[in-house]
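One structure coming up, written as structure tokens, with questions to follow.
Note that this complex is displayed minus one protein chain, with the remaining chains in position.
A, B and C label the chains in the order they appear, each numbered from 1.
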Amino acid sequence: MDKQVHTSRVGEEFAQEMKKQSQKERFMSLAPLIILLVLIVIFSVTAQGFFSINNFYNLLNQAAIPLVMSLGLTFVILMGSTDLSAEGLGGFIGSVVALMVLNSKNDMNLGAFAIPLVVLISIGVSMLSGLLHIKGKLPSFMVSYGVSSIMSGFAVLSYRGVPARIRDPLFTVMAQGNFLGIPYLTWIAIVTFVIAYILQNRTRFGSYVMAIGDNEAIAKNIGINIEWTKFKVFVWLGLCIGIVGVMGAVRVGQGDVGIGSDLVFPAITSVVVGGTSLSGGKGGVVHTLIGAFIVTVINNALVLLGVSPYIQQAVQGLIILGAVALSVPHGKNLIVK
Amino acid sequence: MLLLSGTGITLMEQENREAKKMEGYKMKRREKAAMLSIAACAMLVNAAPVMAESAEPLTIAVSMRSTTSEYHMQYVAGAELFAASLPEGTAEVQMLPCEGNDDKQINDINALIASKGDNMILFVDANNAPNITSIAEACEEAGVYWCAAWNAPEGILPTSYKYWVNFQSCDAVKQGYDIAVNLFESLPTPGEGKICVLEGMLANTANEDRMKGLNMALEEYPGIEVLDDQAGDWDTGKALNITENWLAKYGEDGIDGIWCACDDMAVGVVQALTAKNLNGKILSTGVDGTSAGIEMVENGELACTIANNGWLQAGYGCAYAYAAKTGVLDTETMDDLHRMFLTNGYLVSADTLADYKATFVDSQPEYDFTDLDYPIAGPMFEE
Amino acid sequence: MERKLLMSMKNIVKQYPGTLALNDISMDIYAGEVLGLIGENGAGKSTLMKIMIGAETATSGELRMHGKNYAPKNPIEANALGVGMVFQEQSLILNLSVAQNIFIGREKRFIRHGFVDRKAMNEAAAKVLAEMEIPQIKASTRVNRLDFASRQMVEIAKVFDAVNGEAKEGSVILLDEPTSVLNAEEIRQLFKHVRRLCAAGNAVIFVSHKLDEVMEIADRICVFKDGCLVREMENRAEEVNEAVLYEAMVGRTASNEYYQLGRQRMPEETVVLELKNLSKRGFFADVSLQLHRGEIIGICGVIGSGKEELCAVISGDEDPTSGEIVIGGKVCKLPSPHSALRQGILSVPRERRAGGIISDFSAYENIYMSNYDKVKKNGVISPKLAREQAEEYRKELDIKLPNVDQKVGNLSGGNAQKVVFARVLASDAEVLLLDHPTRGVDVGAKAEIYSIIRDIANQGKSLIVLGDTLEESIGLSNRVVVMKDGEVTRIFDAPPEKKPEQVDIVKYMM
Partner (left out) sequence: MQKENSMWSKLAFNRETMIKLFSLVSVIVISCVFCVMSPAFLSRRNLLNILKDLSPVLMLACGEAFVLMLGSIDLSTGCIASCAAVMLTVLLGKIGPAAYLVVLGYGVFAGLFNGVAHTYLQIPSFIATLSTQAIWQSCAYLLSGGQPLAMLPDIWPYVNWGKASFFECVPLLFVVAFLVLLAYTVISKYTGIGKTVFAVGSNERATWLMGQNVRLAKMLAFLMSGLGAAIAGIFFAVKLKSRIPTVGVQYNMLGIAAAVLGGVQMTGGRGSVFMTLLGALLITIIQNGMNVIGVDGLWQQIIFGALMLAAIFMNSDKDHKGLVVK
């Protein structure tokens, strides 16, 4: 009675098709890494001084601040939103931390306590913009644009045009000192990366963010508290912006709103070039690391190649267009917004 | 400051919550929201510290690029110095920052003219030279006396306008030349060596003139070789990254000096050098004479900077405009020297540092704004 | 042996606006047994499962589990009370590892001072996978690396663990079409687990279209038809065979009037559309078919028989891998539904909300969405013309609408489908592909849609219909094409006077 259970020719083809597709997907997730290696090889050959220990350290230092910023944005993008508040908020944190420590303008000197206080302020503001987005159901893009403009206004107001030069010995040491040859700022970035890695892979929060990004309906079905998780994402973003603001002030030795400029869009580019999809659910912290290096390598190499400043932006734009075109899934009825 | 920002935002938040708790009057969310927006605007607007009371006092408008550059804030301080020199309450200063957006500069000035009519005078550091033509047209129409500093397009001169009182500028080309020569002389083997060039913002008039000055200096010093030329957009962070890349590319002994177009970027350059404790060995230059610039010259990290003395430029700019407005000066009869003159930037290098600090930093220089010849350093165009 | 009652259902009714999905179901589930549920599409099986897992709530009736009242609000609560379900579509998070997926939402026991103890979780997952005898799947691999079948096994493992972990005295596990993507070896393994679970005192409810599998595994078989439990029988080999099951499933033949057989006319000679051994790797192979003007062809087949993909290829939504589509004697490529519409082919998709209407638009805008030219006046869309057209169709198809400007989003199922038909009629397409046109529509609206389909055919247009039920396909079409595992197994002629019996067709379907 037990009819021979056979799978038809079509069933076989279906299984092969699926295997081919998952292999393709595995290759696609490696695409950013391959692009990074290809870029390094090309630039080592062409750019003089690229492939050297000195320049390697240089890359590591320059990738520090963009990396921390993109780590902050990774979870936001994994959830399918975007956030531009870092431009104003980062500038504000940078300016305010300079005013709080021993500086050339006022006699306030909180020393090391300034850092946690300032990061708390950054988290507070980011939580507020998260509240507006989640509870008020406003598009995160526009909310963060408003918050960014308010905060950069306060930043400029805080030092009234004369940036406060940092005198605090701790900050000057942090700017120049290094440990095992790697400057402190880069260590901060490495530590932030490790925390982000743990957050993503070792905590419930990480899996919940991935679930929400993949399919919010399934996440609700599994019983995940979606709003609370989204809120925590904005807390993490606030923390990263706070760190970036402090690092910016340390690096330039003074507090000015310029610290926040040109932070957000390169960070979002790094996250996407690294392989995290803008509609959420794919990619992760390691992808962002690769993305951040791709962007930094391009900037560094263009300077080493002595490319004329006028066309540098165009070359950067073209390379990123190519990199994303290669690492983005293609399909006839795939909906890409 | 932070409390203010914190309360500012939480205040809006409380307004939100109180609006929701309105008992006894079941309002549709939309009505409550509209009422909230009026309250929010009124609350925020009248919280702004400087408010224009009635229209009588003369408005001294200062239009410049950005509030984040210390040098541009010197303009505002200079204008306030001039306002203080007038009898009490005759004038007050309004700042028009345009954050590098040329269209906004024109719009802001037009808006102020519409609001104040001819009861205002204007001091402008044009974000880019071409803006001067539109400003000139607007002021001619409205009968507003105004002065300009730094940028003006070729062939456009105050003499062809009635209300454009004067045009003063430090000679950006000469400045580019002076700091270049100073740098070349202070290299380990004076007159020879390899340098890198860090420009300001591409396609910005002041930047292009300083580059012309640099190129003039380079012709006179064949021994100097330019390794690379990059643009830092007047931004400290970018300058820092570019310098780090140069150090990686040419090695720490491959560069002898870095020509840098302004103090803000020089801060980034010096930070990058100090990270490799090369500050002092590789010298750089700056322009604007910001407090940071002066400090770096003091520590021997910067070969020289040029203090353009924003107080003097803005103060006397306003003085000229005010004089023309009150009839002390008549633009038709003014000679070319008074219509167009150079103010001397103050080259601050290790040796001239001492007396620069004496006159400008320790004591605020007293300006007698009635003596209109004081700022003139020389004619702009040698006949 | 006296079997312990696990779950009992007393006259469960589920009423959707317009359709009675479940009509007075009473059933008892005992520990240690496998209960097979069979029935046609839309017979109410999935709805019952959704109620048991808490994804839906019954309109009336009573559910008891372990003797206590049982009314879960969501799957998580159901799991806690001992009822787990493997959903038909995947509910795994592709980007997370197998272990993370199995324990998602229930990581509390692996938390060591704030962090998830990854090693402990992987070990626990490995234990569950070992229990499921699929040790070849490593607990730490990411789910998007696994092939389809292993994902299905992980899905099942996840439910087994969720339920077994908590419930002490036996639980109920629902499997909805679990074998549609498994091969022979994997099916055998699945059956081993099902038997092992029953031996451990749990009950398994197995829903499948493959009657041979149901007969192999089930202890008891319940047959559903049109929302009612029509037969409940012990699965004794001598009594039960496929013919008996077919008879139970299909029951009465359709009444003539319902499908308006009288108005079924003979198709003309001209061939409007011809498929020449069309195939799409992995879905269907070598389908050859001729569609004549005015003809209605019904395609029948179970899920995974390839009929939906065939429809998608003809409508231009998917690309075939080989073979030709000949329209009006000319071989043509259909890269998109847009080019298909230019050749006169238009589809009515299955999910009305997702693919048939634009809910933000008003009714009259939806109606002209497939053909702007009809409402254009000197190059510009004139709302007046569009409203007139909509008014016309509103009367013709009797769409219950307060006014044509009303947003389509909040219309009932039947009315929304009529708006879709209005759009299709307005598009002047010659060949229409109807994918389950009457799914989720009340009986009254069904009859109206059938008469619309008749009108369309009589206007000389040709249709390919994927019937919601076998009875519908037979009743409506001139010819019935039966597909199984991607191949056309048989084509029946179905003239009004000699309609084929459902039992003969089902033989070729399953």
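Convention: a residue touches a chain if its C-beta (ideal position, glycine included) is under 8 Å from a C-beta of that chain, and two chains touch if they have at least 3 such contacts.
The structure displayed is predicted, hence computed values, not measured ones.
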Problem set entry | Shown chains touched by the chain that is not drawn here | A, B, C
Problem set entry | Per the touch definition above, residue among A:Asn61, A:Ser126 or A:Ser148 touching the missing chain | A:Ser148
For this session: Taking the full complex into account, find the residue in C:Pro349, C:Pro437 or C:Gly467 that is in contact with the omitted chain.
Result: C:Pro349
For this session: Give the residue, chosen from A:His133, A:Arg204 or A:Lys232, that touches the chain omitted from the document.
Result: A:His133
For this session: With the missing chain put back, which residues of chain B would touch it? List them for me.
Result: 8, 12, 26, 28-30, 33-34, 36-38, 40-42, 44-45, 47-52, 55, 59, 67, 94-97, 99-104, 106-108, 110-117, 128-134, 137, 142, 153, 155-156, 201-205, 208
Exercise. At which residues does chain A meet the chain that is not included here?
Worked result: 80-82, 88, 132-133, 136-143, 145-154, 156-157, 160, 216, 265, 268-269, 272-273, 277-280, 310-318, 320-321, 324-325, 328-331, 333-337
Exercise. So that we can see where the missing chain sits, which residues of chain C does it touch?
Worked result: 315, 317, 336-338, 340-341, 346-347, 349, 354-361, 365, 369-370, 372-373, 376, 379-382, 423, 427
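We take it that only the chains that are shown with their structure count from here on.
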For this session: Counting only chain pairs that touch, give me the topology of the graph as line, ring, star, complete or other.
Result: line
Seminar exercise, completed: Whole-Å distance, C-alpha centre of chain A to that of chain C, is 42
Exercise. So what's the Cα centroid distance for chain B and chain C, whole Å?
Worked result: 70
Seminar exercise, completed: Distance between the CA centroids of chain A and chain B (whole Å) is 33
Problem set entry | Of all residues in chain B, the ones touching two or more other chains | none
Exercise. What are the residues of chain C that contact at least two other chains?
Worked result: none
Exercise. Hey, which residues of chain B end up touching chain A in the complex?
Worked result: 1-2, 4-6, 9, 13, 67-70, 72-73, 76, 199, 202, 228-231, 235-238, 240-242, 244-251, 264, 267-268, 271, 274-275, 277, 291-292, 295
Problem set entry | Interface residues, chain C side, partner chain A - complex | 55, 74-76, 91, 93-96, 100, 104-105, 107, 111, 114-116, 118, 144-149, 181, 183-184, 187, 212-213, 215-216, 237, 241, 281-285, 306, 317-319, 335-336, 484-487
Exercise. Quick one: in the complex, what on chain A touches chain B?
Worked result: 47-49, 52, 54-55, 57-58, 61-62, 92, 96, 99, 104, 121, 124-125, 128, 150-151, 154, 156-158, 160-163, 165, 175-176, 183, 248, 251-254, 256-259, 261-262, 299-300, 303-304, 306, 309-310
